[in-house]
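A single protein chain has been omitted from the complex, and every remaining protein chain is retained in its original position.
Labels A, B and C are assigned to the chains in the order they are written; within every chain, residues are numbered from 1.
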Amino acid sequence: MCGIFGVIGHKEAAILTYLGIQGLQHRGQESAGIAVLSGGKLNVKTGMGQVREVFSLEEIKKFEGTVAIGHVRYSTSGTSSLANAQPLYATTSKGEVALGHNGNLVNAHFLRQKLIKEGAILTGSSDSELILHLIARSTAPSMEDAIIDSLSEIQGAFSLLFLFKDKILAVRDPYGFRPLFLGKVENSFCFSSETAAIELIKGKVIKELMPGEVVIATKKNYKSIQWKKTKEHYFCIFEYVYFARPDSVLYNIPVSLSRINMGKRLAQEGKTKADIVIPVPDSGIFAAMGYSEESKIPLSFALIRSHYIGRTFIQPFQSIRDFGVRLKLSPISSIIKGKRIILVDDSIVRGTTMRQIVNLLKNAGAKEIHVKISCPPTRFPCYYGIDTPTSEELIAYNKNVEEVCEFIGATSLQYLSKEAMEKSVDLEKKWFCTACWDGDYPVLPLSSKQQRLFSLKKQ
Amino acid sequence: MCGIFGVIGHKEAAILTYLGIQGLQHRGQESAGIAVLSGGKLNVKTGMGQVREVFSLEEIKKFEGTVAIGHVRYSTSGTSSLANAQPLYATTSKGEVALGHNGNLVNAHFLRQKLIKEGAILTGSSDSELILHLIARSTAPSMEDAIIDSLSEIQGAFSLLFLFKDKILAVRDPYGFRPLFLGKVENSFCFSSETAAIELIKGKVIKELMPGEVVIATKKNYKSIQWKKTKEHYFCIFEYVYFARPDSVLYNIPVSLSRINMGKRLAQEGKTKADIVIPVPDSGIFAAMGYSEESKIPLSFALIRSHYIGRTFIQPFQSIRDFGVRLKLSPISSIIKGKRIILVDDSIVRGTTMRQIVNLLKNAGAKEIHVKISCPPTRFPCYYGIDTPTSEELIAYNKNVEEVCEFIGATSLQYLSKEAMEKSVDLEKKWFCTACWDGDYPVLPLSSKQQRLFSLKKQ
Amino acid sequence: MCGIFGVIGHKEAAILTYLGIQGLQHRGQESAGIAVLSGGKLNVKTGMGQVREVFSLEEIKKFEGTVAIGHVRYSTSGTSSLANAQPLYATTSKGEVALGHNGNLVNAHFLRQKLIKEGAILTGSSDSELILHLIARSTAPSMEDAIIDSLSEIQGAFSLLFLFKDKILAVRDPYGFRPLFLGKVENSFCFSSETAAIELIKGKVIKELMPGEVVIATKKNYKSIQWKKTKEHYFCIFEYVYFARPDSVLYNIPVSLSRINMGKRLAQEGKTKADIVIPVPDSGIFAAMGYSEESKIPLSFALIRSHYIGRTFIQPFQSIRDFGVRLKLSPISSIIKGKRIILVDDSIVRGTTMRQIVNLLKNAGAKEIHVKISCPPTRFPCYYGIDTPTSEELIAYNKNVEEVCEFIGATSLQYLSKEAMEKSVDLEKKWFCTACWDGDYPVLPLSSKQQRLFSLKKQ
Partner (left out) sequence: MCGIFGVIGHKEAAILTYLGIQGLQHRGQESAGIAVLSGGKLNVKTGMGQVREVFSLEEIKKFEGTVAIGHVRYSTSGTSSLANAQPLYATTSKGEVALGHNGNLVNAHFLRQKLIKEGAILTGSSDSELILHLIARSTAPSMEDAIIDSLSEIQGAFSLLFLFKDKILAVRDPYGFRPLFLGKVENSFCFSSETAAIELIKGKVIKELMPGEVVIATKKNYKSIQWKKTKEHYFCIFEYVYFARPDSVLYNIPVSLSRINMGKRLAQEGKTKADIVIPVPDSGIFAAMGYSEESKIPLSFALIRSHYIGRTFIQPFQSIRDFGVRLKLSPISSIIKGKRIILVDDSIVRGTTMRQIVNLLKNAGAKEIHVKISCPPTRFPCYYGIDTPTSEELIAYNKNVEEVCEFIGATSLQYLSKEAMEKSVDLEKKWFCTACWDGDYPVLPLSSKQQRLFSLKKQ
């Protein structure tokens, strides 16, 4: 997953962009980058790691300029390397351009082969680079036209920010997989993957870009173009379940409320007698709030987050090699001991982490552990920007609910139904992508490896 | 404040100590250090910053040895500099020794003058260095005797770990201001400021050191000496209110439960009509749980923590210079809007942060904001290891509750009474230091500056 | 200027390449990089600065693989940035390829415009990137053919190393501006800009690539193709004068001997009475040896090199801002005082450094300072890979010898004649590029800016 942010027309565009991508840090911690237009030249700096690791104060201070875009990345397509960090930059037939991309193209493999065959050279392994090539090859006279021209060739999930010649051009794909917002901060415009990052810099949200919409902003004003109309939208409902910040608002629905609703509906769908509701921090907090409110079982923060040490640090030492989740989460035994526990989290992927958490609670004296997941079983990979593993690695693809429950060692396990999940978000029209649960992919990927995965699903 | 941790008799003593001081990271983030006994030599590495910033994997791997102590520091006495980072190390008349100290001496000024007059050279500005000088000057024949000998000369708060000649010697001051625990991990012994750090490394707590107790551990066994008996103990109750981890247990009382009790008693002492209870994360979480449980007003996580940017980073940029707490905390407007809010935190120091938080909530649409503080008004500085400012800077020293409420802009403000706070901890004997609220200092500091502060209090 | 080095068929190819480019460090200190073929994948690491700053031991150890190429760069075309560091890497229609380039294309501007017009995207600003684009666009079936195909489109100076599919392909341009050698180390082949780097790794030189030659090496053998034949060669004679290492051999002529000869001929062309011959270290050492031998005036190392502090370090401090060359060179007054001095260096560019050196010697008590330059006056910029400034900035373009002498403050100034310089190298056929002295450029650059410089020359 990735996050994108941009500012145009502000005398301190770089520091606002820096704060903006920090506000989107949860969307990607592998690499970060900022591109600034400074004296007619585009300066780009990218680096591996979190925003605060990549940029020093001196660098941000040097980034003078009134137009900037930034990006945070968690690799989904392409290997983890500096060459894939964004914003990407290129000199093209339409001038200099920088690009930040959130989402994943499903026809990347095909485009890649086509472009290489036509003589393009690819310097990274991500799909975002392909978009720049399409634009560079477009025969449209202006950059704007070339961008819109190229959009027809790409398929999949893409929210894009282009920075070129004193403009920022923002694009949302026709299905609307990933969010994108236009805002105002002081007298300048800003763009962000989520509303929370706009509010962080004291900005106001002007509007959410609709699927198929392009917004072109200059320092003075902006215009909107509906470059493509589609009857159906497929917004990623997992943004509500887990990915987006709880203080963001998507399609006018507050993320926090949708999560609270999921928790309530979990309680409605399966009544369980218990003493306390414990969220897995931080992913399960809001669903746990809803569960507690609905079930009248008290909410308790009996699992707390610890300082985290990376795997590479643990591995060399025999005595701590198996500590696992214990280094991330601490149970409060005095609360847990002898209790019947409702444990709430957003999802189970491979099952190994949840098994360790259940075990931690058992060792802390829990009498019963009822695991409640605020979405249906995750059974299929995401081709639209979330880094889920293949079906073979997803525990719910290989096991039914009882088997998963047995694997994680819980007293009981309950998933939220798809209907309840959708109702929790309460959009007027239920235009969601729910492929990771039901395998109904709105846009089909094309690579042979992906084809194989599809056939797996049909079995 | 500081945290100390040690391991003796374990073949991977250094990595356990590394994890141990990470588990105590909340007690001090200014500097960190580890001393390891390796081939008969003491190796010490200290550095500024958090544990994970100070030590690389390579360094921890090189720290071979079966005895180690570690320290995390937040400066309370002495300026913030590498020279004051601990463990301190010295070659003395009794051999090599390393020292980690949690607490603050009240007769440091006097000892400093005395030692310098006698020809000692001081290389830092902290009080802990003085302890090593006293030991070096002791005429007692052994290190053990010299340490116990020297303890009679120091006054104030001190939990100490000494590492020397294949032994760890742990000391707790006669009043018991700061906690200290002995534990067992596999077949080795460990020491820790808090129980949570022992549990982090899968250890078991053997016992809490009592005030005036010394425990001397070798690889094979340990012995306990009551080096001084005092009728009265003065354990820092603020450890329950704020400082210790919620998953630690002090004097057999779980910290989490004492905080939940404080929240319950807050609700009992002052009934307030409201829609939701919001904790200031993470300090107000457990008191908020108690408040919610007692008042039946739902608990809501409508303030969430953000990534933090340091002051030095913000200062150069005009447009974000005043962002303040906004960069640390984000309100969830969709929850807050139109609500009557109970806002729970552990304390108010200068009042400026709370004023900003109240303002954040107002801007997010809160209808009423009732601030609930889980201890009495903080009016006096701590001389025993907590970095509270002088009385002049403490808002509750200068203003009464109504005036503080007006300053922070809240609808109402309620502090927990001292009696309710003490009952919340529920120790059989109520042996607490409560000086920061009532100014009753169990041990008197001696410097002229401190004397002035005392006289201020009397006014 | 740049240096290139490669190894194929050696189990420790990366460390040998690391040493190889360190042996070529004098050819470029702005950036460094290594590409290694590892398990069928090309791994590339580049960084700003010297070789030892760019690569850690850990990184070199991870670079497993039996084929590697490396590059050191001093920017001549394209700005100084990480995007321009080499080896360049791309995925193309012919597979993955890495490229290291020494030299400068004169039709880069034209190619750049053409490629961009055709839809290419350029990610850096150097000319080397263009070569990869030409190859990618070639319709030739194999990489080898595509490379040779593309060579016909590029004009100027280019010695190239391509790494692709278990092969290294080495190219020298038809005029032979820049050197390139094939060598053998143990049972593997290596390539290097200079012989000294081959000897550094205990290798033997097999042959120098001739102008217009391509050598394709696999792990087992190599083959040579004369891809283009030209009647005339234009080897950069400045490689003998200054650029190459004194322990290298070019066209079978040892660089050290050619420099000694230049010194001898300087002494023959202009007899000067003096007490000692002082070289400017290290550039003037070998010419000074020759001058001393011929003139029988003793050689003296009365100027010694100091530790160097960069300009950015000096600038903020008023009291040292004007120290200039004083921080790089120290005169030994006891030797210099009262002496008539022959000061030998390889060239004068802007004249400011030489003026400072003459001034240093004057202040150290020199009676007379006779400056001897081992080549003719540098009057024209180099378009073939050396970073000389424009004619306007070259002091010898604007002033005659007497005026230059006056500017630098010397007692007298003598340049070596072009004929003597050429005789000093003593090649059978005098196939040299001497454009920086006489403006006779063998291949014409095409950009408008360069055209202007040509017209300047004609005046």
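Here, a contact is a pair of C-beta atoms (placed from the backbone, for glycine too) under 8 Å apart; a residue touches a chain by one contact, two chains touch by 3 or more.
Note that the structure is predicted; figures quoted are calculated from it, not measured.
Put simply, the missing chain touches B, C once the whole complex is considered.
Interface note: of C:Met1, C:Leu19 or C:Val371, the residue touching the hidden chain in the full complex is C:Leu19. Of the listed residues C:Thr139, C:Asn221 or C:Ser319, the one in contact with the hidden chain in the full complex is C:Ser319. From the options C:Ile135, C:Leu163, C:Val280 or C:Ile335, the residue with contact to the unseen chain in the full assembly is C:Ile335. For chain C, the list of residues touching the undisplayed chain reads 10-12, 15-16, 19, 22-23, 25, 51-52, 57, 60-61, 186, 196, 199-202, 245-247, 249, 254, 256-257, 282, 285-286, 289, 292-293, 298-302, 304, 306-307, 309, 312-313, 316-320, 323, 326-327, 330-335. For chain B, the list of residues touching the undisplayed chain reads 83, 89-93, 116-117, 119-123, 125, 132-133, 136-138.
Keep in mind that, in the parts below, only the chains that are shown with their structure count from here on.
Shared contact partners of chain A and chain C are absent.
With centres computed from CA atoms alone, A is the chain lying nearest the middle of all the protein shown. Chain centres here are Cα averages; for chain A and chain C they lie 49 Å apart.
In this assembly, the C-alpha centroid of chain B lies 61 Å from the C-alpha centroid of chain C. One finds 37 Å separating the Cα centroids of chain A and chain B. Among the residues of chain A, none is found touching two or more other chains.
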